[in-house]
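The block underneath contains the structure these notes are about, expressed in structure tokens.
Of the protein chains in this complex, all but one are displayed in their positions.
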Amino acid sequence: MPGALVTRISREELAARIAADIPEGAYVNLGIGAPTLVANYLLADLEIILHTENGLLGMGPAPDAGLIDPDLINAGKQPVTALAGAAYFHHADSFGMMRGGHLDICVLGAFQVSATGDLANWSTGAPGAIPAVGGAMDLAIGAKDVFVMTDLLTKSGESKLVAECVYPLTGVGCVSRVYTDRAVFDVTGDGFRVRELFGGTTIDQLEQLIRLDLRNKD
Amino acid sequence: MPGALVTRISREELAARIAADIPEGAYVNLGIGAPTLVANYLLADLEIILHTENGLLGMGPAPDAGLIDPDLINAGKQPVTALAGAAYFHHADSFGMMRGGHLDICVLGAFQVSATGDLANWSTGAPGAIPAVGGAMDLAIGAKDVFVMTDLLTKSGESKLVAECVYPLTGVGCVSRVYTDRAVFDVTGDGFRVRELFGGTTIDQLEQLIRLDLRNKD
Amino acid sequence: MIDKTLPSTAAAVAGIEDGSTVMIGGFGRAGQPVELIDALIEQGAGDLTIVSNNAGNGDTGLAALLAKGRVRRMICSFPRQHDSWVFDGLYRAGEIELEIVPQGNLAERIRAAGAGIGAFFSPTGVGTELAGGKEERTIDGRRYVLEYPIRADIALISAYRGDRWGNLVYRETARNFGPIMAAAASTTVVQVDEVVELGALDPEAVVTPGIFVNRVVPVGSRPWVQGGAFVGGVDIEGRSCQVRS
Partner (left out) sequence: MIDKTLPSTAAAVAGIEDGSTVMIGGFGRAGQPVELIDALIEQGAGDLTIVSNNAGNGDTGLAALLAKGRVRRMICSFPRQHDSWVFDGLYRAGEIELEIVPQGNLAERIRAAGAGIGAFFSPTGVGTELAGGKEERTIDGRRYVLEYPIRADIALISAYRGDRWGNLVYRETARNFGPIMAAAASTTVVQVDEVVELGALDPEAVVTPGIFVNRVVPVGSRPWVQGGAFVGGVDIEGRSCQVRS
């Protein structure tokens, strides 16, 4: 497995790397799961406004242990807090905010991302699985920039960056950038392009791992 | 002019007559112009909730002279007050209330009403006139019951109840009842039917005035 | 005098018929009208279609209604949660129908019902299997699918405070689906922590005007909110927590 030799960064390092790309003043939705980690690495002296689709802008960190308010939760149904400057709203307004293109960035996990920016992250299509989509499809098409946060390879070593998604789609042509443990990729009109390499990773190695061209052909 | 001999009631009496048909608890929009008079005749010990489409439920009467708040106006842009229990909302919510069928009654003026309940009240179609529709079309299709308040005849003696409207339509098949100075008419699947006669008016006289059948043919 | 308040949750859910479509507010446990659902279980209506974002948590509230076999069909965005074992069992046994709707389309379809919109073109779900069979159209270069309103016979929602005209305010993210479901149902039934005097709610801050509400029943404060103040909550495992100082 060629990937085993390549330098990778940890999930926490990756969260910090994504956080570094989020400018002050951005309106940001962090998806359920690993993307939630990004919040821990936003610079404390920058004002970045977090949106949670269940009806809050200006979401703050988790409350101290023992100070949980069950009416105040995030989209993952975990207890959160609200910052000074927060606002509550109902679900139609909240998803209008997304669908209307008002969020600057959302960060989502992925099963697969295609070279044209298609995202698959809600269902593996496994028979017998109970389908559940939540806000994934709305987030995918809603934010100005959709960042994906994922390992480059699955546990069995298959690339999550693919020519075409095999898993059921969440959104078509919606991903702008993919942050992985080995490199950051931009989704361009001409497929994936490497934006940044982590550790000793080379573009040749990445091309071997994902079996897609990462360079212009001219 | 046969109509000249028939008993009529005054505009104020007509407003009182309409008010008497509005039950406690009804949500009601009173259109600009004569319908606004109806508010003066709602029974003071009944709670009837007035809607004004510029964003208020629980509209109260005009303020005392000298106590005008320019931020608190009705759809006719006249100063009003707000009752205890009032609520403010924006225009999309306000017109959603109408369009969604949540108002029980609206009372509108008319140029013409057709036997199938079409309403013409926003434009005479006169060349050179500046068109202006406001909320008329939304009100016409929005309320559960659309009451029209009008003189039966125009100043030149023509019936406002017609087989088919000549003036540009406000709404199709939307009027449920027409309150006139000579009679009250229900709009039925089979045309106008007299609900109530005022003074000495007879159905024969009405049929002569409006030149439409007012009786079942069987 | 208009008085939409009722003395009991039993009175509040009276008359719900077999085969009804019932919207149930809440996102997870926040805003879930548990006392009204308990009353609905007691009331006995069955063969229900339930519209709710999730499909119940643990063994209480919506999960308890499901466990009683009263629900024929769920319309929701996210039935599968860490504590949705009741729904999971019914679904795997083929004992319940499921329509999955992306959360924003669910919200907008409910909103459309209340606002008298016949259908709308949504960009959400385009090109996915959840748009399968739906009319698609490209407008100004963007692809959309046509989505239809979701209406209900009954909405059961939870709010924080209400008055006798049915005006409502909510609390924090427990607002979620309440305002749009209130407008989308023929009969809207609301449980509130507290009924306040008419005029006590700031008209600038009323979230659901009473025009959308038919019945209001006070169920008392939740354990974590008393008299309008946060007095300590429970975490997702149900352990009780301290008051914030």
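Each chain gets a letter, A, B and C, in the order it is written, and its residues are counted from 1.
We adopt the following convention: a contact is a pair of C-beta atoms (placed from the backbone, for glycine too) under 8 Å apart; a residue touches a chain by one contact, two chains touch by 3 or more.
Since the model is a prediction, treat every value here as computed from it, not as a measurement.
Q: Who does the absent chain touch among those shown?
A: A, B, C
Q: Considering the whole complex, which of A:Ala87, A:Ala129, A:Ala163 or A:Ile203 touches the chain not shown?
A: Final answer for the missing-chain contact: A:Ala87.
Q: Among B:Arg99, B:Lys160 or B:Arg182, which residue is in touch with the absent chain?
A: Touches the omitted chain: B:Arg99.
Q: Touching the left-out chain: which of A:Gly33, A:Pro61 or A:Gly101?
A: From the options A:Gly33, A:Pro61 or A:Gly101, the contact with the absent chain belongs to A:Gly101.
Q: Of B:Tyr88, B:Phe147 or B:Phe185, which sits in contact with the chain we cannot see?
A: Considering all chains, including the one not shown, the answer is B:Tyr88.
Q: Looking at the full complex, which residue from B:Asp69, B:Glu164 or B:Asp190 touches the chain that isn't shown here?
A: Touches the omitted chain: B:Asp69.
Q: Using the document's contact rule, name the residues of chain C that touch the chain not shown here.
A: With respect to the unshown chain, the touching residues of chain C are 108, 112, 115-123, 137, 139-140, 142, 144, 148, 169-172, 202, 204-205, 207.
Q: By the contact definition given up top, give the residues of chain B that touch the hidden chain.
A: Residues 52-56, 63, 65-73, 77-79, 82, 88-92, 94-96, 98-99, 118, 128, 130-138, 141-142, 168-172 of chain B touch the chain that is not shown.
Q: On chain A, where is the contact patch with the chain that was removed from view?
A: Considering the whole complex, chain A reaches the absent chain at 24-25, 27, 47, 49, 51, 57-58, 82, 84-89, 92, 95-103, 142.
Keep in mind that, in the parts below, only the chains that are shown with their structure count from here on.
Q: Under the touch criterion given at the top, what is the topological distance in steps from chain A to chain B?
A: The fewest touching-chain steps linking chain A to chain B number 2.
Q: B-C versus A-C: which interface comes out with more C-beta contact pairs?
A: Output for the comparison: A-C.
Q: Average the CA atoms of each chain to get its centre, and name the chain whose centre is farthest from that of chain A.
A: B
Q: Roughly how many whole angstrom separate the Cα centroids of chain A and chain B?
A: 55
Q: In angstrom, rounded to a whole number, how far apart do the mean CA points of chain B and chain C lie?
A: Whole-Å distance between the two chain centres: 36.
Q: Just how far, in Å, is the C-alpha centre of chain C from the one of chain A?
A: That gives a centre separation of 29 Å.
Q: List, in ascending order, every residue of chain C touching at least 2 other chains.
A: Touching at least two other chains: 111.
Q: Hunt down the residues of chain B that sit against at least two other chains at once, touch-wise.
A: none
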